[in-house]
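Only a single protein chain was left out; the remaining protein chains are all shown in position.
Read from first to last, the chains carry the letters A and B; within each, the first residue is number 1.
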Amino acid sequence: MVSDEMETEGKPALSEKEWQPKIIAFVCNWCTYAGADLAGTSRIVYEPHVRVIKLPCTGRIDVSFIIKAFEQGADGVMVSGCHPGDCHYTAGNYHARRRFAGFRDLLEFCGFDMRRVIFSWVSAAEGKKWADLVNEVVGKIRELGPFKEYQNLLAQSAL
Amino acid sequence: MIEQIREKAKELLTSGEVKVVIGYENGGMPETTRPVFITSPDEVERLIWNKHCYANLANFFVRKEVASLGKPAIIAKGCDVKAITVLVQESQIKREEIVILGVTCEGVGEPLLSKCPICDVNTPRDYNFLFGKEIAPKNGINKSADVEEFERKSPEERWEFWEEQFSRCIKCYACRQVCPLCYCEVCIADKNQPQWIETSSHTRGNVHWNLIRAWHLSGRCIDCGECERACPVGIPLSLLNRRLAKSVKERFGYEPGYDQEKAPPFTDFKQEDSQEFIR
Partner (left out) sequence: MSRIGVFICHCGENIARTVDCARLAEESGKLPGVMVSVDYKYMCSDPGQNMIKRAIAEHKLDGVVVAACSPHMHEPTFRAAVVQSGMNPYLCEMANIREHCSWVHTDRELATEKAIDLVRVMVEKVKRNQELFPIRVPITKRALVIGGGIAGIQAALDIAAGGHEVILVERQPSVGGNMARLSETFPTLDCSQCILTPRMVEVARDPRITLYTYAEVEEVEGFVGNFKVKIRQKAKSVNADICNGCGDCWNKCPMKKIPSEFDAGLGYRTAIYVPFPQAVPNTPVIDREHCLKFLKDKCGVCAKVCTRGAIDYEMQDEIIEAEVGAIVVATGYDLYGIGKEQPNERWKGYGEYNYDTYKDVINGIQFERLLSASGPTQGEVRRPSDGKVPKSVAFIACVGSRDPEKGIEYCSKICCMYVAKHAMLYKHKVHDGQPYIFYMDIRAGGKNYEEFVRRAVEEDGVLYIRGRVSKIYKDGDQLVVVGADTLSDSQVQIRADLVVLATAMVPHKNAYEFAQKIGIACGSEGFYSEAHPKLRPVETMTAGIYLAGACQAPKDIPDAVAQASAAASKVQLLFSSDELEREPIVAKVNEVTCVHCRNCIRVCPYSAIDDKEIRDRHGNLIRMVAEVNEGMCMGCGTCVAACPSKSVQLAGFNDEQVFAEILALGHE
């Protein structure tokens, strides 16, 4: 089970320290992951607050991943893949784009803070774009602070 | 009109063309109706038709108990027929294996349900037999006036509103059970490996459930409003559904329930689809 094994783990509590933004990024393997690799190879320094989860394609990204990430305390979520026409699987990103479009409309309607969900296309050649984007997102999330509205949901109970 | 329906039902059952007629009968209380499954020509007198026939009976096609009875005929309003169209489109039923007893409808409920004033299918778009006088579709109705009204609120107000609404959800899943298009045998909400929807009674899991319920109906919901009608705590689910309908219409030029040949919008794409939100 996912949760059981993790209850017991030990990790120094960051809470005693200064709050740091927590950002989870869902990226495709062929474009954005490789773009982030290129940022590394090119030694472009950027903010260390993004945790990348690699999927084969943006087409694999379920909108529930985004909700799960916020449930796990993310202050921001990035979703990034290949530019249109550039998908390794020819069309996965086109399907993804429709889903993200519809789902973000739903989130926005619910008053969700849309500055915390960032969709982008970053190609394997765009290491610089990735680094710049991460810096910008981290800067914005720092400004916004912890995603209290979402994190508070846990405390609320219907009963 | 009901006499003609009963007559047709009797004829279909007697000839054996259909094995069951799905319709409405009087409920136990005044001004209520309930679904009825007529399998014998002798029982057609139980069928009724009035403005309390809310239920979208298309919900029953995909139920095994009903399917096992044999070829059905169904009494369907224009909105119910839209659900049937989506079910055909999603290969849940074959159009030729059902008989639609279409009824023209000027609206149900007292006062009218919120879907009725914005209805453009008072005469069903598809049927085998039509009952009642044809009603020309209204022109120029704004199907998302309530959505636009709500969108005038600030994000904070909207969040506060839905947070309060979702906090009252008891995850009874009546919204799902009553929905003619929620036909998965194992719902995402029932999956625990991994756990998609948190089961504990906090708002966080409720938010996830309500977002996903609406999301899974995006581009599919035909606004029968049954989910909202069934919700015991009164969450305005139709408002969410209509927001997504607006999104799909504006972005992809698509309205569900009108054309069973079209690809559902989230299984299709165009190269030039909007992406103003993507960096």
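In this section, contacts are C-beta pairs under 8 Å (C-beta built on N, C-alpha and C of every residue); 3 or more make two chains touch, one makes a residue touch a chain.
The model shown is predicted, which means the values in this text are computed figures rather than measured ones.
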Determine which one of A:C31, A:A69, A:L106 or A:L133 touches the chain that has been left out. A:A69
Where does subunit A touch the missing chain, residue by residue? 2-3, 5-6, 8-11, 13-15, 20, 22, 24, 33-34, 36-37, 39-41, 43-49, 51-57, 59-63, 65, 68-69, 71-74, 87-92, 95-96, 99, 131
Mind listing the subunit B residues that contact the chain we can't see here? 90-92, 183-188, 191, 193-196, 216, 263-264, 266-268
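The rule is short, and it goes like this: only the chains that are shown with their structure count from here on.
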Per the C-alpha centroid definition, the whole-Å distance linking subunit A and subunit B comes out as 34
Give the list of subunit B residues in touch with subunit A in this complex. 147, 150-151, 153-163, 167-170, 188, 193-196, 198, 201-204, 206-208, 211-212, 214-215, 218-219, 240, 243-244, 246-248, 251-252, 265-271, 273-275, 277-279
Parts of subunit A lying in touch with subunit B, wherever the complex brings them together: 1-3, 63-64, 67-68, 71, 84-85, 91, 94-95, 97-114, 118-121, 133, 149-150, 153-159
